[in-house]
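Heads up, one of the protein chains got dropped from this complex, but the rest are sitting where they should.
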Amino acid sequence: MTQKLRLGMVGGGQGAFIGEVHRIAARLDGQWDLVAGALSSDPDRALDSAQDLGLDADRSYHSFEEMAAAEAQRPDGIDAVAIVTPNHMHADPSIAFLNQNIHVICDKPLAANLEQAQAISAAAKRSTAHFILTHNYTGYPLIRQARAMIAARELGDIRVVQVEYAQDWLTEEVSNKQADWRTDPSRSGAGGCVGDIGTHAHNLMCFVTGLTLESLSAELSTFVEGRQLDDNVQAKLRFTGGARGSLWASQVAVGNENGLRLRIYGTKGGLEWSQENPNQMNFTRFGHPKQILTRAGVSSDASNQAASRIPAGHPEGYLEGFANLYRDAADLIRATRDDSFQAPEHHIGLQDGMDGMKFILACLHSSQQQGTWVNLLDVN
Amino acid sequence: MTQKLRLGMVGGGQGAFIGEVHRIAARLDGQWDLVAGALSSDPDRALDSAQDLGLDADRSYHSFEEMAAAEAQRPDGIDAVAIVTPNHMHADPSIAFLNQNIHVICDKPLAANLEQAQAISAAAKRSTAHFILTHNYTGYPLIRQARAMIAARELGDIRVVQVEYAQDWLTEEVSNKQADWRTDPSRSGAGGCVGDIGTHAHNLMCFVTGLTLESLSAELSTFVEGRQLDDNVQAKLRFTGGARGSLWASQVAVGNENGLRLRIYGTKGGLEWSQENPNQMNFTRFGHPKQILTRAGVSSDASNQAASRIPAGHPEGYLEGFANLYRDAADLIRATRDDSFQAPEHHIGLQDGMDGMKFILACLHSSQQQGTWVNLLDVN
Amino acid sequence: MTQKLRLGMVGGGQGAFIGEVHRIAARLDGQWDLVAGALSSDPDRALDSAQDLGLDADRSYHSFEEMAAAEAQRPDGIDAVAIVTPNHMHADPSIAFLNQNIHVICDKPLAANLEQAQAISAAAKRSTAHFILTHNYTGYPLIRQARAMIAARELGDIRVVQVEYAQDWLTEEVSNKQADWRTDPSRSGAGGCVGDIGTHAHNLMCFVTGLTLESLSAELSTFVEGRQLDDNVQAKLRFTGGARGSLWASQVAVGNENGLRLRIYGTKGGLEWSQENPNQMNFTRFGHPKQILTRAGVSSDASNQAASRIPAGHPEGYLEGFANLYRDAADLIRATRDDSFQAPEHHIGLQDGMDGMKFILACLHSSQQQGTWVNLLDVN
Partner (left out) sequence: MTQKLRLGMVGGGQGAFIGEVHRIAARLDGQWDLVAGALSSDPDRALDSAQDLGLDADRSYHSFEEMAAAEAQRPDGIDAVAIVTPNHMHADPSIAFLNQNIHVICDKPLAANLEQAQAISAAAKRSTAHFILTHNYTGYPLIRQARAMIAARELGDIRVVQVEYAQDWLTEEVSNKQADWRTDPSRSGAGGCVGDIGTHAHNLMCFVTGLTLESLSAELSTFVEGRQLDDNVQAKLRFTGGARGSLWASQVAVGNENGLRLRIYGTKGGLEWSQENPNQMNFTRFGHPKQILTRAGVSSDASNQAASRIPAGHPEGYLEGFANLYRDAADLIRATRDDSFQAPEHHIGLQDGMDGMKFILACLHSSQQQGTWVNLLDVN
């Protein structure tokens, strides 16, 4: 029996969405125990939340600073901390735990601005701990197969990448816990839609294609009156090596619940995948009929199989994909400590997070300058 | 904080499929701890499996009899046991735990034959414990909404029910742990395809429609040479009140992974749902355009919402549906002990299991008699 | 230039549905000119209709008898007649034209009862003219490819055939020209839904699989109060050679416009096709990913290509499929006269029509006898 790992959490108190997702993801494979938390900046809510989750009272902390210090001292201290606060509250706790050499599993995007991101990066360099960013869509089995297929050149040279992420929940002015911070620049950062979901689209396409985004030309729009941040993003993309792409992200596209879609075309083949039915992916070899590849199906490669729990046709979803990141995190931490464990082939880390921040900023800069092409290397 | 419940397991040792599904389902919402097991009839495998799962050595038992007796004596004994053995091994452990007044969560179908089923039934009547059968497809949020919509007469009087469950994994002769017992009458019972998946189709249509199946005319076929049990089932159905239906189940339908599909038509509307994309359901009011209802979407009713964990468009799948049964089981057990808890509106129990057994037998009898209509009341 | 053929029409006056479909189908490829008609039993409507269609006044006849006699005398008489009357009016005009050795293109089903069907058959045997029955769904390019694939044994031995034809237009009592005769036994024959659409399903599955339907067990239902004919059909099927099947036809399945669907499973592969999106067909070789074959696409065989007019991705529909029957009819007639023309590989003729009549009767007989298996050879 492999010992379970001990997890702490910053944020994720009552009423939170993504905190509960992280907890389910951590529980699903039975490799993590949630044992400590600084679940809310409101002390009463923090305590109530901790009780709901069955944390020992002495491991429900008033602040992440206190938690980082205390857990680092305990012989049974946490192995990793999940940071599930709004964007502007990613950096300080990340740094606090990295400074204690406690592994950090942080929700995306990396931070609310580049300064914070760079501070995290500096802390990570000083630390022996890993930093893992939960771009959870990379956890889907077919996404991993897509990445492997492209790496194996089954599509030939990539020419065109079309990625989109369409939602409609911000079609009108909304006020609730989830909407409020995402539309508030002081908590979300300068990117609205581009930071919340545009970064997922950006990360996913980079993860799958392995391409380097060289430059982009973007237009951010705000359609709902009074909203301070963008709610629609359109961008043209140029990749190193000559591929071209388009990215569209919207929170006002009526009729779209969570429409993250990725299409990739190369000299030899094409792939098409949609998050809302993630257990299927279309694959066409040029000159041959379109095939429907499935999660854990007859055409699965090793990466698809490894990321699947149950047979084909029994749909796995968002939570299982997210749980794959927690499984990878466990593998990574164990492999760091013990050579008999194998590290995951890949994890989304600081470099990806920094790329995401630069993507956000490049979109903002380009949009402010009438869509001028902005080279990602020039974003600092 | 609500105390977690303690779960034991009979069966589900290394290499099992459905045992691991039960464990994930129990873990997912953090309401159950697996603490005891008689995981295999092979002592070494039992012990290895228990270690993998982190069970205390003294709660890894050599037999379910020993486990039932011992756990009943412990002050921290299990609250419920999950029985995940092949069909012919459902009855004895169920009875052993019921006799100790320990709640039983048993995989479907109820048993390998009617005698076993009746023995379970008798034990349940003597026991204070609940008996829960995991017809897991009833856990899908949209299936629950479908049931509620029909109960609220949104389809009017039901006229036609078309249900099917198509797989292809037994298209050719297969030999592996999963296939072997399912095609062996001594372990599976007299029904092959009809017992393994036909019962799911039967249970789902009854759960959703609320109709009583009155009689059926069936033909069981065995297409793979040398196979001892049926691998294809076709049946016509008559329901009390005049509705008519068809049921098709197959394990040799090439191109189908796990194609459980339900279509229901009434005087006022129609519903169509397919398990492989369970987050959508088509609903048509007669004379109006077809609507796509979604899990947790804008049209969700209370039952859909209650069975959902995350927002619409973030797909939940098979494991989440299964986990809903474990959540219901927890609620049921707690409500039994403490009035402040609310029992679930419904759970699949002994009567459903007995109906499933009679369905299997009616199919067998009808098929042996050239498709004569067999009244379900006449199956004894 | 190949001379156009001259077409006459019986029935199809103002307000008719299928008459106009035949006319469009005949026009589409420019191989037929409509030059004569007995378009309605109402003389005024007949004349008005003829004027609308630009027929010469002297070729708008008061009766089909008159038309058959007159056209047979003309040097520029019609090459073929399209019979598009209600079912009970198929036999007399068919016989009249066959007796004049004028080719007959008759709408399905063959007749309203077996006596009429046999009379047509007898007349055809005496005649030098061809008899063509417009089971138009056999005209779809992918249906022709499906037939060729099965003939080439790409599915291996056929095991299971699931065919269905679901509509909802008769969900409630309806009164209009189309509904009235279809629900009137004196015009439609003893079969309602089974004759109107069940025969299409029957014909299509036989055409594609090449199997002989040996016997069936059926239940016909009438759900709408006061309706004299069935509006729902469920049948189990046994084919010579051991294949099994199910057929469902319904006119009360709310949410279905014209849902003709065919699924065929063999030892080596499976095919799935749906009429409402006829330009795609799923094909799975056992152990390989599902493929989407398309009309005129990269995987098209000769039959698919020959039945297509425009490139893949430019959808062809119902009218083009129907037009393929008129193209075949033209080829057949020309080949009869002139060796330099090639007859079509296949056409739906009297034997298919007789099989359809026996299918209807077998369903009626079986249903009247509680679903007893009725051998098609015993229907006389």
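We just call them A, B and C in the order they show up, numbering each chain from 1.
Just so we're on the same page, a contact is a pair of C-beta atoms (placed from the backbone, for glycine too) under 8 Å apart; a residue touches a chain by one contact, two chains touch by 3 or more.
Predicted, not measured: the structure shown is a model, and the values here were computed from it.
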Next on the checklist: Just to verify: which one of A:Gly54, A:Pro185, A:Gly349 or A:Gly371 makes contact with the chain not shown?
Outcome noted: A:Gly371
Next on the checklist: For the chain not shown, which residue from A:Tyr265, A:Tyr318 or A:Phe359 touches it across the whole complex?
Outcome noted: A:Tyr265
Checklist entry - Where the complex has a chain not shown, which of C:Leu5, C:Val21 or C:Ile95 is the residue touching it? => result C:Val21
Next on the checklist: List every residue of chain C that touches the chain not included in the displayed model.
Outcome noted: 1, 4, 17, 20-21, 23-24, 27-30, 51-54, 167, 169, 256-259, 275-279, 294, 297, 309-320
Checklist outcome for this item: For chain B, residues touching the missing partner are 283, 287-294, 297-299
Item to check | Touch list for chain A against the chain that is not drawn | outcome: 155, 159-160, 162, 164, 168, 171-172, 217, 219, 221, 223, 232, 234-236, 238, 244-246, 248, 250, 252-256, 263, 265-270, 272, 282-286, 290, 370-371, 373
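Quick note on the criterion: only the chains that are shown with their structure count from here on.
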Next on the checklist: With centres defined by CA atoms only, which chain is the most remote from chain C?
Outcome noted: A
Checklist outcome for this item: Separation of the C-alpha centres, chain B versus chain C, in whole Å, is 43
Item to check | Rounded Å distance, chain A centre to chain C centre (Cα mean) | outcome: 55
Next on the checklist: Roughly how far is chain A from chain B, centre to centre by C-alpha average, rounded to an integer in Å?
Outcome noted: 35
Item to check | chain B residues counted as touching two or more neighbouring chains | outcome: 256
